[in-house]
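What you see is the complex with one protein chain gone and the rest in place.
Then we have chain A:
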Amino acid sequence: MLSRVVLSAAATAAPSLKNAAFLGPGSFFNHTGLGVPLKTTKRIRASICTIITCRVLQATRTFRTGQPHLAPIPPLPEYGGKVRYGLIPEEFFQFLYPKTGVTGPYVLGTGLILYALSKEIYVITAETFTAMTLIGIMVYGIKKYGPSVAAYADKINEQKLAQLEEAKQSSIQQMQNAIDMEKSQQALTQKRHYLFDVQRNNIAMALEVTYRERLYRVYKEVKSRLDYHIAVQNMTRRKEQEHMINWVEKHVVQSISAEQEKETVAKCIADLKLLAKKAQAPLVM
């Protein structure tokens, strides 16, 4: 406990020593720079402080004869003991209660005050009026502003507690969120097979489509080749036909002589006249 106090005192003294580095005579040397920058001298001073503190603590170990607390000490009470009239603890009234009842301490107090006054153990001087006025002002001030100041102090403490609580809660909340996300991820992995099924189906369909497309293409190719052959055949036959017709016509025309042509033309005319007569006759009828 003492060591903690001394160490904390040294720790608070260390910055003040750092401050004093500017005020102390060494500051001149530090600043003129014997090649040493100021920050390292500050650190050296702080380390020297702790070294000296440790040495002092070791050296004075023989003087600290009380038992150190090796177990955790009980915590300080949150509120002080109950006090009546701001000065006298309640335990005093409880102490006198069995013997003198409720009015015991008051009678004792009054008696003591009157005794001191009458025997001039307490002399009424100018200070008495000062004391009375001061006590009056203090009581008035405390009665008027006491609760609000106490509430303010409580509020400050509440804020500090709330901050720490907030930090704790937020970290717990973060952990919880992480746990929930992990759980949901785990749940998702259970449902992965749907995804795989869909993908599998998609691939099978794509394969089928490709297969059919190729089949159709093959069919079309074969058909076009066969169509080509058929077209060639048709074309050759037609050409042969035309050629034959042309040859026959040519020869027929060659074979027809001029006389035969005249004879045939006259015969055709005679036939036509006959036909005309035949046609007119049914009409008249």
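Rule of thumb we're sticking to: a residue touches a chain if its C-beta (ideal position, glycine included) is under 8 Å from a C-beta of that chain, and two chains touch if they have at least 3 such contacts; residues count from 1.
One rule holds in what follows: contacts and distances are computed from a predicted model.
*Asks:* For the chain not present in this complex, what protein name does its UniProt entry give, out of "Serine palmitoyltransferase 1", "NADH-ubiquinone oxidoreductase chain 2", "Polyglutamylase complex subunit TTLL1 isoform X2" or "ATP synthase subunit a"?
*Replies:* The UniProt record for the chain left out of view names it "ATP synthase subunit a".
*Asks:* Specify the residue from the set A:156, A:172 or A:268 that touches the hidden chain.
*Replies:* Counting the whole complex, the residue in contact with the absent chain is A:156.
*Asks:* Just one of A:59, A:87, A:102 or A:123 touches the chain that is missing; which is it?
*Replies:* A:123
*Asks:* Would you write out the residues of chain A that touch the absent chain, in ascending order?
*Replies:* Chain A touches the chain not shown through residues 4, 8, 12, 15-16, 18-19, 22-23, 27-28, 31, 76, 78-80, 123-134, 136-137, 149-150, 152-154, 156-157, 160-161, 164.
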